[in-house]
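Missing here is one protein chain; the remaining ones are kept as they sit in the complex.
Letters A and B mark the chains in the order given here, with residues in each chain numbered from 1 onward.
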Amino acid sequence: MRKTLIGLLAVVALIAAACGGASLEGEEVLIFGAPATDGPDGKAIQAAMDEFSEETGIIVTYVGSENFEQEIQVQMESGDTPDIALWPQPGAVVDAAKRGMLTPLADLGIDIDEYKSNYSAYLVGLGEVDGVVYGGANAVNLKSIVWYQPAEFEKRGYAIPNTWDEMIALADQIVAEGMNPFCFGMYSNGATGWLATDWMEDIMLRTGGGTDTYDKWVNHEIPFNDPVVKNAATLLSQIMHTDNYVVGGTDAIVSTFFGDAQNPMFERDGNGNPGCFMHRQASFIVGFWPEAAQGGAGTETTVFPFPSIDASLPKAALGAGDMFGVFNDRDATAEVVKYMLSPDSFTAIATNKGGHGSTRISAHTGFDTSLYDKAITQVLAGVLNDALSANAFRFDASDLMPPEVGAGSFWKEMTNLAVEGPGYIDTALSNVENSWP
Amino acid sequence: MTREQQKWYDKPVSKLILITIALSWMFPYVGFLISSFRPGESVKRTSWWSSIGNGQLFSELTLENYYEILFAENLSRSFFNSFAVSIPSTIIPITIAAFAAYAFAFIDFRGKEVAFIFVVGMMIIPLQMSLIPLLKLMKGGAILFGVTIIPELSLNGTFVAVWFAHTGFGLPLATFLLRDFMMSLPKSVVESAKIDGASHLTTFFKLVLPLSVAGIAAFATFQFLWVYNDFLVANVFMGIKPENLVVTSHVAQLTVGNYGEEWHLRTSGAVISMIVPLIVFFTLQRFFVRGLIGGSVKG
Partner (left out) sequence: MNKNNSTLADRLLIGGIRLLALGAFPLIWFLFQAILFRELTEVLSRTALIIVAILVGSTFIFLLYLGMNKLIDFAPKNHRESLYAGMFIGPALFMLSLFLFYPSIRTIYLSFRDRYGDSSVGFENYIWAFTDTEMKTTLRNQVLWLLFVVTMVVFLGLVIGWLADRLNRGEAFFKSIIFMPMAISAVGSSAIFKLIYAYRPPPSTQIGIINGLRVGSGKDIYGKQCGNNVIGSNGELIDYYREGCPNPVGWLQQRDLSNLPSFENINSSDTIMNLIVNFPINTFLLMIVMVWMSTGFAMVVFSAAIKAIPTEIIEAGQIDGAGEGKIFLSIVLPYIKSTIIVVSTYITVSVLKAFDIVYVTTRGDLETNLLAVKMLDEFSKYRQYGRSATVAVLIFVCVIPIIVINAVRAREETQT
């Protein structure tokens, strides 16, 4: 028995010795994020990391999961964390940092001043805790856009609506012609409702006091059932609950998976009419389109800006994005982080290397937008950069609110609102207000 | 019983009832199985029953989905992981339980009653009760009253964490069942071995274990399928790194993951995941049913 034990100990010792090594060559770094591994964004991130691996020999693997938000939470408790996590919610990065899970970027040898000069102050600020930078801005996407098909608009003489009233007028016209103006689907396993919260946020940015009110709303400096918020909910309800506005009817809104929602736009009925004409959804939705339609993004199917509501307010853009947090201070990890913060990390993504088809947009203000392979991405990146430099970019509010609200009651009550109809607005808003921790 | 009298269950109507039940139980598989052999694009374009109706199905049947799921999607790796999880997670608790059951059945010692009540008492603990603290124990160890009992381990994400988790969850029932089984063995056999001067270890290995094979096989079949089909424990302790996925968590990812509604992969993946349990089920049906009946009190 003793011999066996000693033998086994020796094996362990040998193994331990074999583990040690100084060169970064062959070191493995794992990045975990929300975009699915095999989806366009996941493939794009991997493509960028493969370029890095070729140069440095550090093997970087990207893994994505639909349940990222929950799984990273379990991982933090289990200790089985990735090296780098790409969070869609800056609030979660801050939370993890406050719990001492993350390494400050400065500890990885990142020049914070340089980082701050390359990224918008608003985004940098989202990843800071008491002046220490934990979250690294990475990708941004634009949500204040409405997808449409120019050919279908031209054929019928429709003009792009610039204001909310114009959009409603156009919608009424389409209904009068026997068709449905909007595609709207908000089912999402465990996250049903976020599409409606996006609409709310876009409306909030364009009514009341604009971005100022928006910030107050996010920080709960105005109550959730404030008249401004109620007005936003009423406008949203107008879209969801007016007869024939939404393809499939109001019932379809909650039932339709958000990734399927645009499909009616690409279908044609017996008279050659599309199922819907307008679909308000973020830029990443292209990855969910039917494969045949994806090639036409930016040409056959493209976007117009979310119409303005209060003309006196400056233009604002709602968006979201990925912010990464780092779990250790290994040298290899530090190298990857440096790469991720440099514009080079987006070249492979922008140029569609390997045909991943992603529309990820770099948050780096110095990134050359002309590199984007897709016309649509160039346009969107331009809009985003303008908004970021004019401080008119705002992050998705539900990603900034406490999880009980942002991932809980806000989603849930918007889902209820969609089902129950306009009479439920007051109840919905006061329920969210009461759930604020 | 009179032979001439035709019983109602021999009448066509009751046959019809049984056939209806059987068909309705079979029905859910049909569309699923068919979809797993159809190309992804057709699955989205034509419903599976229309494809039978217009004959399209027969020209488009393909094994492509299975190749894709096994090799491109790497379900084959998850498949082997499932074995690396299930086999030790079956053997470890059974071994520990068999030893304990032997002691409960054949050795007299102080505190036997208390120890047995403790074991039985553990049966009522649903695994949700211990899940999260166990997860933390596997990570940072355990400190009780300021004394470090278990040092920091960082086990999560390795097979060993799942083995021990399943050992904990399966042990009370295994001990209970095997004790019952061993109690039913003739006591005289063990006693005569003792008189011959055989040690407990010898008696255990040479006599009791061979006699308990039926009981052990029943529980083993149950535990193996339980672990193989388990999703929660694997998901929590193994995590979602692609190289750590087991079949169930892989299939769950495909089913929850909605990227482009890839039904052709969901179906073929799930069908593959069902092969092992069905083989076990059809070959070891006798043991499996026994194990299930015994396992009916698993907490």
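The rule we apply is simple: contacts are C-beta pairs under 8 Å (C-beta built on N, C-alpha and C of every residue); 3 or more make two chains touch, one makes a residue touch a chain.
This structure is a prediction, so every number in the text was calculated from the model and none was measured.
Trainee: For the chain left out of this view, which of A:Ala44, A:Ile58 or A:Val74 touches it?
Mentor: In the complete complex, the chain left out is touched by residue A:Val74.
Trainee: With the full complex in mind, choose from A:Val247, A:Ala350, A:Met401 or A:Ile425 the residue touching the hidden chain.
Mentor: Within the whole complex, the residue contacting the unshown chain is A:Val247.
Trainee: Can you work out which residue in B:Leu57, B:Leu75 or B:Leu127 touches the chain that's missing from view?
Mentor: Touching the chain that is not displayed is residue B:Leu127.
Trainee: Out of A:Gly64, A:Pro90, A:Pro161 or A:Pro264, point to the residue that touches the absent chain in the complete complex.
Mentor: A:Pro264
Trainee: Just the residue numbers, please: which parts of chain B touch the chain that's not shown?
Mentor: 1, 7-10, 14, 17-18, 21-22, 25-26, 28-29, 31-32, 35, 43-50, 53-54, 77, 80-81, 83-84, 87-88, 91-92, 95-97, 99-100, 102-104, 107-110, 112, 115, 118-120, 122-134, 137, 142, 144, 149-151, 153-155, 157-160, 163-165, 167-169, 171-172, 175, 199-201, 204, 225, 228-232, 243, 248, 251-252, 254-256, 261, 263, 266-267, 270, 273-274, 277-278, 280-282, 285, 288-289, 292-293, 295-299
Trainee: Tell me where the left-out chain touches chain A, residue by residue.
Mentor: So the residues of chain A touching the missing chain come out as 1, 4, 8, 11-12, 15-16, 18-19, 69-71, 73-74, 77, 95, 99, 183, 185, 187-192, 247-249, 251-252, 254-256, 260-261, 263-264, 267, 269-270, 275, 403-404, 407-408, 412, 415, 419, 431.
Going forward, only the chains that are shown with their structure count from here on.
Trainee: In whole angstrom, how far does the Cα centroid of chain A sit from the Cα centroid of chain B?
Mentor: Chain A and chain B have C-alpha centres separated by 38 Å.
Trainee: Can you list the residues on chain B that touch chain A in the complex?
Mentor: Touching chain A from chain B are residues 73, 132, 135-136, 138-140, 154, 156-157, 236-237, 239-242, 253, 256-261.
Trainee: How about chain A: which of its residues touch chain B in the complex?
Mentor: Those residues of chain A that touch chain B are 30, 36-39, 61, 63, 65-67, 71, 74-75, 77-80, 82, 188-189, 257, 259-260, 287-288, 291.
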